[in-house]
Each structure stands twice: as structure tokens, then as C-alpha cells.
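As you look at this complex, bear in mind that one protein chain is not there, while each of the others sits in place.
In order of appearance the chains are A, B and C, and numbering begins at 1 in each one.
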Amino acid sequence: MGFNIYDFTEMTHNMHLWFLERMSPAMTTVVEWTIIGVCYLLFIALFGLFLVYAERKVCAAFQQRLGPTRVGYWGLLQTIADFLKLLMKELIMPKSADKFLYNLAPFIVMIATFMAIAVLPFGKGLQTMDFDIGIFYVTAVSSIGVIGILIAGWSSNNKYSLIGAMRSGAQILSYELSVSLSLVTMIIFAGTMQLSGIVEGQRDAWFLFKGHIPALIAFVIFLIAGTAETNRGPFDLAEAESELTAGFHTEYSGIKFAFFFLAEYINMFIVAAMATTVFLGGWMPLHFGSLESFNHVMDFIPPLVWFFIKVCGVIFLIMWFKWTFPRLRVDQILTLEWKYLLPINLINILLMCLVVLTKFHL
Amino acid sequence: MNAIFEYFGTIFKGVKTLLTGMKITGKYVFTPWKHVTQQYPENRETLKMFDRYRGEVIMPHNENNEHLCTGCGICELNCPNGSIEIISKMVVSEDGKKKRAIDQHIYHLGMCTFCNLCVKACPTGAIVMGQNFEHAVWDRSKLTKVLNQPGSKIAQGVKE
Amino acid sequence: MSELKEIIISSDKIHTDQYLVNMGPQHPSTHGVLRLLVQLEGEIVHHIQPHVGYIHSGIEKMCEAISYPQIIHLTDRMDYLSAHMNNEAVALCVENALQVEVPDRVKYIRTIMDELSRLASHQLWWCVMGMDLGALTTFFYGLRDREHILDIFEETCGARLTVNYNVPGGLMFDIHPNFQKRVKDFLKEFKKKLPEYDQLLSDNVIFRERTNNIGYLSLEDAISWGVTGPSGRGSGFSCDVRKHEPYSAYPLVQFQEKLDTKGDSFTRYKLRIDEMWESIRIIEQLIDNIPEGDYAVKMKGVIKLPEGEFYQRVETARGEFGVYIISDGKKNPYRVKFRSPGFSNLFALNKMAAGHKIADLVAIMSTLDLVIPDIDR
Partner (left out) sequence: MILSDMTKEELQAYLTGEFPDAAVSVGKQYVEMVVKAEDLHAASQKLKSSPELSFDYLICLTGVDYPEKMQIVYHLESTLHRHVVVMKCDTADRNEPKIDTVSDIWRTAKYHEREVYDLLGVIFNNHSDLRRLFLEDGWGFPLRKDYKDEVRIVER
């Protein structure tokens, strides 16, 4: 079993063969699924914890503070301690809550997150499922989460939760449109919906540079709409601490709250990963047309590292939004979508079609 | 046509203001990290309160275990919260006269609002404000303090 | 087209219930223990009934049993953000009653301290306003700058918030030798920081959208509801006591009473930012010219006011603060009434916020700059 940090295709293939030699094909599938499931679970838990820690430190940097410093070196264990605390906390349910739905909601949110993360290409050959309609799948699956939020808000039997859930519903339904349309722009440019194909298409230059103006516009719109879809930053109306105390998860405690919390951060990761894959070349290294030596140095950095550097960069940008801007109001959030993002997006698609037709790109 | 210009104008103006805001916050992230918070229990050694800081009422004693309090009770009168109680006793002075003196200067820290009125009113300057601010204790009764140390007496030359 | 019209008309007939939501007493944006009973229809606020009294501490009753210097230390605890002005109001009232003329030095220092606490109060208001609107970073920037003022207070007065610096007849202590240098350093620093406030929040397009044309209060309503301070001046109500009944060193300094007639949230916000500039101006005029002299007039040990009624108005950071002392000649007052600006300001909230969204209610409330102990007393 060769281990190549630049190309995982061979490795995964060999593993598959190794399993096949020892057990029946059906058994192999089950074992492989289990391994992949465990891997993703671990990844989500660990990366979620890392993101929470990163958010705290980044926010502290913005606010000229230090952030957590007490637990572990530089507070590295802080989020783990918090997670343990949440695990041990009592699960409180409002007396008149809809019990079944109340318990179901966090799982729906988590499941949606899991499903979306499945198709993301982390590196060459390091992708669980490579659908032909990968992008379509992600946009479809990521909007399931809102059902969880709506259920959570409704079943809590709390007026604040209900307002938060309704806001979230209106917001995510509208912004889903912008996310999809900005991705459609890039699909037109890439000519494929397959995520590995899109990454492969950016071998010589990232789509953000390749598609210049329309790609840039699509990127900005994707970032805004993506932030809105994760209920973060200036679009955190569903939680809106100063208005609705905690919005849709007011009544949740303990590990159920942790699910919502984790899902929010993993959703942020998904948005960042999609932005990376579609606009910033996925796991492809940074290449400049004719700078051979520079390109060569860049090639040395493993794709997995490239992927996470880009993802973290986008996540930092999203955090930057959150720690700078005031929150929008619910009608303004819809105005922004329907009066600004949507028309610009439609025009942008036309522009992109023109660019593709005239081959006016790198 | 004007409407279109206006439409894009508002977008550009809006984006510009957003970027200005991001510039301000970004400035603090990307300039060398100057944090403004203090790491409190760690900096105990270097943490120095201002001289006038009102942390608690204390009664300074000199090396002979002498204080300046005559037990006149003016501080007790001036305290708005009743956090000072003076228990006085009668002592016979050297020349045979009976004289009132302080037995216990009781100070209820839990009731004190640190208004400085007792210190200001004290005619002999026997009580002052101390700078210690770490008053947390496990038992409320520990907040009641006797300010004059046991066995202490009034310093020579303090006028009634 | 006609079909669409029908749908619109029939949708009007859908029976929707208004519902009541309790905002507070434990709510992140009520700045303390204020409870608002909000009648909502969807997100639209129909009526707001404020319920106060959760931290009513009976200060007026307490004052009837204690002496005048002791009253001053209680006023710290009402509007704790403008403690200096509250202190000064009582001190001035007692001085006027006894017809004591305080030295110029005292007047200068009092005015500087007033303006410093106004700055500190507005800084805290600014950062809390940002936080109420969801811009969490503003909170730390405001507090960061406010810390310098609190340090100045701590060095000179001995406390950061409940300063109790004024006594009848002057001041508790003389200013600290570092005072002037520290104030000048702070002003120099803060003049660089204040434009950042504008860039970060005031000019921000989201902030503008959230506050422009929101929470309109007409001049007539402002006067009738007694909305004073920057909130009232935003509606064009010229109510600056510093101008109309000047006290301390205010007659000696040049400053403008900032007025605007638009009456919306943004105007109230903008006026406070402008007031910060005016405060800086006032301090700059005074800080180098503090005359030499005593820091207090020698008063009797037990202060007894002559029989009669005494009213003193001062301008705090929130509006007009009044002290009404009725004395029967004893060392305790017969009756003390504090006219607190927050009390009047709060109850105009319904007038401003009805018809707006619940998010606007929060924004309007923070433009009123409420301090709950000030309302409850």
C-alpha cells in the first residue's frame, strides 16, 4: 500500500482491493462505509472544536483581547472542556414542547450537515462520493438543515424560538437562490457539475482568476449568500441575541444545543469548502502561468494542506464579516436578496455566458 | 437610466462603507497584537492600585502597636450604612483621670459602600482607605472586622 | 390582475392574533432588569408596556433618614454612568440653599469631571448600541477607550464608578498631580479613536439602514413626554440645562448645544457622537486653566439646610436630572425627589417604537440610552 500525500487515488484503491481480498463484496462495502462514517464523525467533531477555538481567538484578535488562555496551553483545550461541559449538562425540555419534534430537530440539522460534507473533495482521490451532479447535490442537501431549524423553533413552544425559526426559514429559502445561481454561473464556466471535474478544470489557474469579472462577482455573492445560509455574521437573525435571546435554540440545552452549535460551524466549513472548490481551485496549488520555479515550489505543498489553507482563509473572511458588521433587519435581509443579489446574479449569468461564448478568459 | 445609476451607486457606496468598517477591524488584527485586557490573577505581582483607591477602611498602626483613634464615634455618625460600630471603654489615664478610649472599632465590610465619608470626617486621621480589593471570603462573618489590633493603644499626643 | 387583487384583499381577512412577548427582566438588550410587555403581530410591534421596579431601591425614602453628604453617595447608585453629575446636583442644591459660593477651582474641576463622565457614558452607550445591533466588536472598542477615563477617575476620586467626589462645598479631594497630564493624553488619544467610531458604525450602510427613519419622535411629543438629553434634542427640543440654567463653569466655556429636528434613531445616535466632540472641546478649554485655590469651602460638621424648598437641575449624559429637596431645618431633608431623565425617556418608547419591527425596538431602546437604576431609583 503506497502512501502518496499528493494523490490518494492509488491508496484508496489499494485499500479497497485489500478489503476485497479478505471478505465478500457486500461485507467490504459495509466495512468501508463504517470506516468512512467514523472518519467523518471524527473530522466533524475535531474540526468543529477547532473552528470554535479559532472563532474565539479570531474574535479576540479583532477585539484586542487574548481569548481563552486558561485551559491548556493558550487555551487549546478550552473547547474540549466546553464540549465535556455540554455533554454533562442536564437536558431540559419545556413542559409543553412537542417532544418528538423537539428531539428530532437537532438530528435533522446534523444529518443535513453530514450529507453535504460527503461529496467535498479534500484532495485528489480523497472524496467519498463523486457524483456527476455534485454541486446540485450539495445545494439540495444543505437546504435540508432549515427544516431542522423550523422544527426546533416550532416545537420549543416559545415565542422567541418561533420568531427565530420563521426568520431563518424566510432567510435560508431566499438565499438558497443566490447560492445556487452563483454556483450555476460557475457551472456554466466549468462545463461540469462534478466536483472533481471542477477542481481538475482549475489545474492551470483558479476559476476566480480564470473567469475574472463574472467569477469575482459570483464569488462575492456566494460568500454573502453562504454567510446568510449558515445563519452567521450580519445575517444571524435566527439567533439575534439582542432581540430574541437565542432564537430557535433558546430552549435547547446540553448536547442538543451542542448539535446546533456544531452544525453551525460545520456549515460554515461547508460553505468555505464549496467556495474553495468552485472558485479557489479546491486542493490545487496556486499556479501563475509562466513562473515555472514558483509553480514547482507550490506543487511541493500537499493538496490537503492547500485545501485547508484556502478553507481557513475563507472562514477567516466570514468571521471578519461577523465581527465587523451590525445585524440586518428581517425585511432588509430579504431586500438585499431580492432587490440586489438576485438581479445582479442573473445579469452575471448572462455575462458569464458571454465570456464563455467569446472565450474571453484565461 | 438614472435609476440604474442610482441602483449601482447605492451598491458601491454601501460596499465602500462596509469595506471601511472591515479596514478598521482588520487594522487591529493585522497590526502587532496589542491586547487591552489584563491577565488578572497572573499580574497580581505587578498590579498596583492608585493611592487613593478605596478598597477598604483600615486603621494604620505604628511599630509600637499604637493607633490614632480616640473612639470619638464621628465616623460612626458619618457612615451612611451603619457599617462602623464603635465600642468604647473607660480607661484611667496616668494622671488619674477617667477617659474614654476605643475598645473595638468594628467595621462591617459587607455593608460598606466605600464612600470615604468616615475617613474625611475623622478628626485625628486614624482611619484611612486601604488599597486591597480582594475581599472575597467563604464566610460572611469574616467580613466583620475589628480595625484596632488586639492590645493596641492610642498613640501619645493625640488630642481628643 | 384581478385575481391577484382578490388574493391580497382576502389575505387581509385572515384572522391573525396579536400575541404578547415579555422582553425581560432577563433579556440581553434591556440593559438591566427592565421588563417590556410587547404586543406583537408577527414581527411588528403594536404596543409596549414598560414594567419597571425590579431594582427599585427606595433611595428617596432612604434620603429622608440620612444627612446631605450621605445623600450624595446614594446618588452614585442611581445613574451610575453619570455619577459625577448626580453628585454635583445634590452638592449644588445644598450649596445654593446655604448660599455658599464655591471657589473657581472647584467649578472648573467639577465641569471637567462632568464632561469626562459624559464622555465615558457616551462611550459605553456607543458600544452597547453597536452590540444591540449585532456589531459585537464595537463593545470592546468603546470599553477600551472608556477604561482611560475610569483610570483618571480612579486616580483622582478613588473609585471608578461610584465616585462620590463632590461634597457640599467642594470636592472630596484635590485633583491628583497627574490629573491634567492624564486627561490631555487621553484626549489626544481619543481624538484619534473617535473618527474610528464613525467609520466602524455611523457610516456603515447596514447601521444607517437600521436607524434612518426609525423611531420617529416629534418635537411636540418629545416635550410632552419630557424626553430630554440627546434623545430629546434629536427631536429639536432644546433642553440642555448647561445652556439654559448654566451651573459650575459652564457659563465660562464655549460650546454648542447640538440640535437636530429629524427625530429618528440615527439623529439621536449622531447627536451623542457630536456631544462627545463638544465634551472634548469643553475639557480642552478648561484643563489648562484650572485656577489655583482651595478644593473645598470649610463647611460645618453637621450641615443643616434652612427651611424651604430647593430645586437643582443639571444635565447628565441621559438628560435633565433634577434634585428637589424640601427641608424642615433639620440635618435630614424632609423630602427628596430625584427627577431622573431615564424615567421620562423610557415611557416615550411606546410612542417611538409602535409600528416598527421587534429588531427596531431594540435599536430605539438603545438610542434612548437607558440606565435602569436611574429609572427605578
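The rule we apply is simple: a contact is a pair of C-beta atoms (placed from the backbone, for glycine too) under 8 Å apart; a residue touches a chain by one contact, two chains touch by 3 or more.
Values in this document were obtained by computation on a predicted structure and should not be read as measured data.
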{"item": "Chains still shown that are in contact with the chain withheld from the display", "value": "C"}
{"item": "Of C:115, C:320, C:360 or C:374, the residue in touch with the unshown chain", "value": "C:320"}
{"item": "Candidate in contact with the missing chain, chosen from C:41, C:101 or C:245", "value": "C:245"}
{"item": "Contacting the left-out chain in the complete assembly, out of C:151, C:174 or C:221", "value": "C:221"}
{"item": "On chain C, residues whose C-beta touches the chain left out of the figure", "value": "52-53, 56, 58, 60-61, 65, 96, 221, 223-226, 237-239, 244-246, 251, 308-311, 313, 320, 322, 324, 326, 334-335, 337, 339, 343-344, 347-348, 376"}
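The definition used in the following text is that only the chains that are shown with their structure count from here on.
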{"item": "Between the pairs A-B and B-C, the one where more C-beta pairs touch", "value": "B-C"}
{"item": "Furthest chain, CA centroid comparison against chain A", "value": "B"}
{"item": "Chain A and chain C: spacing of chain centres that average the CA atoms, whole Å", "value": "44"}
{"item": "Distance from the mean Cα position of chain B to that of chain A, given in whole angstrom", "value": "51"}
{"item": "Shared-contact residues (touching 2 or more other chains) in chain B", "value": "18, 21, 24-25, 36"}
{"item": "Shared-contact residues (touching 2 or more other chains) in chain C", "value": "137, 140, 144, 200-201, 204, 206"}
{"item": "Sites on chain C touched by chain A in the complex", "value": "19, 21, 27-29, 40, 43, 130-137, 139-141, 144, 200-201, 204, 206-207, 209-210, 357-362"}
{"item": "Residues of chain B defined as touching chain A within the complex", "value": "11, 18, 21-22, 24-26, 28-29, 33-37, 39"}
{"item": "Sites on chain C touched by chain B in the complex", "value": "66-67, 69-70, 73-74, 77, 137, 140, 144, 147, 151, 154-159, 162, 164, 167, 172-173, 176, 196, 199-201, 203-206, 208, 301"}
